[in-house]
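Sharing a structure here in structure tokens format.
FYI, not all chains are in this one, though none of them got moved.
The chains carry the letters A and B, assigned in the order they are written, with residues numbered from 1 in each.
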Amino acid sequence: MQEIGIGLIGSGYIGKTHAIAYNAHRAVFGGPLVPVCRALAEIDQQKATSAAAALGFDRGVSDWQQMIAADDIDIVAIATPNALHKEMAIAAIEAGKHIYIEKPLALDTHEANEIIAALEKHNARHAPLVHMLGYNYLCNPMISLAKEIIASGELGTIVHFRGRHIEDYMADPSIPFSWRCSKAVSGTGALGDMGSHIISMAMYLIGPIVSLCADTDIIIPERTDSNGAVKRVENEDQAQAMVRFASGVMGFLETSRVATGKKQGLGFEIVGTKASLEFDQERMNELRLYETSSPNGRKGFKTILVDSNCPDFKAFCPAPGHGLGYNDLKIIEVNRLMKAIAEGAAVPVDIYQGRNIEMVIDTCVLSASERAWKDVR
Amino acid sequence: MQEIGIGLIGSGYIGKTHAIAYNAHRAVFGGPLVPVCRALAEIDQQKATSAAAALGFDRGVSDWQQMIAADDIDIVAIATPNALHKEMAIAAIEAGKHIYIEKPLALDTHEANEIIAALEKHNARHAPLVHMLGYNYLCNPMISLAKEIIASGELGTIVHFRGRHIEDYMADPSIPFSWRCSKAVSGTGALGDMGSHIISMAMYLIGPIVSLCADTDIIIPERTDSNGAVKRVENEDQAQAMVRFASGVMGFLETSRVATGKKQGLGFEIVGTKASLEFDQERMNELRLYETSSPNGRKGFKTILVDSNCPDFKAFCPAPGHGLGYNDLKIIEVNRLMKAIAEGAAVPVDIYQGRNIEMVIDTCVLSASERAWKDVR
């Protein structure tokens, strides 16, 4: 087993999940590479030091650029607000480090293209770098199973895809203004935050989206920030879009951060001519399958529980139905990265695919503002 | 208790449900009026006679016009294919009979207007007739409860409505071509058949729909009819629409007759700023409610089972949770009609509201063909 040095930027919500995953990865997957938590970059030295200690990193640093440059860092993981992704990603690429960027890739397609340009420039002269985005929900063994079922043709012709990622974390008007409400720091609102997850899943399972018609809303127009200042919310609280996939399949996507009662409302329903498939992340260890091939009187939606027939599961537990949690998805994602580096395996979402997700988001914004169908390009 | 004479046209799928409801109504509601099954009209005398006997009607007739004219008929119930509704409704109105028309009201808004014209002409000179459409799902005590909850303001401001009525009764390509696939006899496909139900429910609960953008699909372009002839399917198998209600609420509606696995997939999710409400007709005795007012650690979607707090329920059974069935909704609907006639009470959907539903459907067709947002008018 060979160690590989991690430098993580950001120790907030998802930064901590990264840390848990790096620490747990070896005991779960036992290799091929062992991620080692070398350095954690945060906004100031005090926060960096304490977070590094708590999260199990060798050192905390206040200067992420310096960290990127360090010899013992092989992978730069970027877990900072969206507006910082581009600069950090390009710096890491230029330093010749593999990059692991939290979703969404950047503020918009334009920024995504800049990152890609940097990558292509680097790769033209050097050994190609591995690049992966943090769309961890795609790493769920149930989603892998869903993908296998789709690939097998068991669904027949797919005729409809309904997807959504709706939560209520901003439903309460007293929740303070955060970076997620600012166009400059976050780009879009619900669309980039959770919408990107369901777009990634739609494309992962069904293929490219070629045209769409979207609608968006700001429900709570003002929020008070942590200093007591009332600020205007600059991006959408909820959005929905009718889409058409390249295959012609009709689809519908929805996202919201004000969907009262939903805590992790990422899910889909796929209708096929021979079978249908349903998933809800709030019950992430279940997949629901209806098969027209069942005999009469024995047809019905079947709740399949995760077990060792689902990719990656048995690394966690030999016992069926002994479900995974949200953090476990990140462990699998880290393993994908390890396998990409060690064996050249494909990752669920690389930066090219990440850019495609940005294009869908940008097209949603355009379509909503023009109230018209738009092609994705 | 006073008897009131029913003349029913059509003894197919929904005609039988009518018959069950008329027969059961008195024992359930005990009055005020007692519907009496006087005559059943069918396409020929033999079918009329045998259906009348089986369904408990005094006589079977092959000529619906003659039946309408009969003195002992106070209410004409129309349970024939859509294309026949207009002519039959107008004839009944002209004969001065109350009308109870199966949904959808007619083939399109134009026909609906003709019926309304006949009604207004009649009512200008005679005692006004009662008119009610067969949107029986609105009579579910759980829907009445939902309406009460919305009216109470418990949801806060409503911010989203997702509704759908999807089934799979035409999903199998070997299912024969029927009148429902013909533009001339049915008008639209899934839109008029099940779409009308979810549109009626959306409007019943949230109010008028003012603009929309729709998309439609024919999934199975040809079917074989009962004579073995291959025929082109002339109307949509599935449709979806983003909508805006008059109140500004964002909404989404979907319908399908090819949604593999769904048997009675009529349902909605209403998001409010204070509470959210969910319903699924496949579990028609349940309503799911999430209240932000619950204390921390005690919040969650609550499954409310039907009981005597839900309008109309206790007429069926004194015991909570001893659920109703699909046919029971028609018994409640018949009771609405009785109360409208006896007491002037409002009905869930009268022909004006039925016309509004037609307008939404027509706008969906237009929007889908032009691939653009359209105002409903």
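The working rule: contacts are C-beta pairs under 8 Å (C-beta built on N, C-alpha and C of every residue); 3 or more make two chains touch, one makes a residue touch a chain.
Note that the structure is a prediction, hence the values are computed from the model and not measured.
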Q. Please state: how many copies of the shared sequence does the complete assembly contain, given 2 in place?
A. 4
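The rule we apply is simple: only the chains that are shown with their structure count from here on.
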(Q) Can you compute the centre-to-centre distance for chain A and chain B, using the mean CA position of each chain? Integer Å is fine. (A) 42
Q) Which part of chain A faces chain B closely enough to touch in the complex? A) 157, 159-160, 162, 171-173, 213, 215, 217, 219, 237-238, 240-242, 244, 250, 252, 254, 256, 258-262, 271-276, 290, 292, 301, 371-373
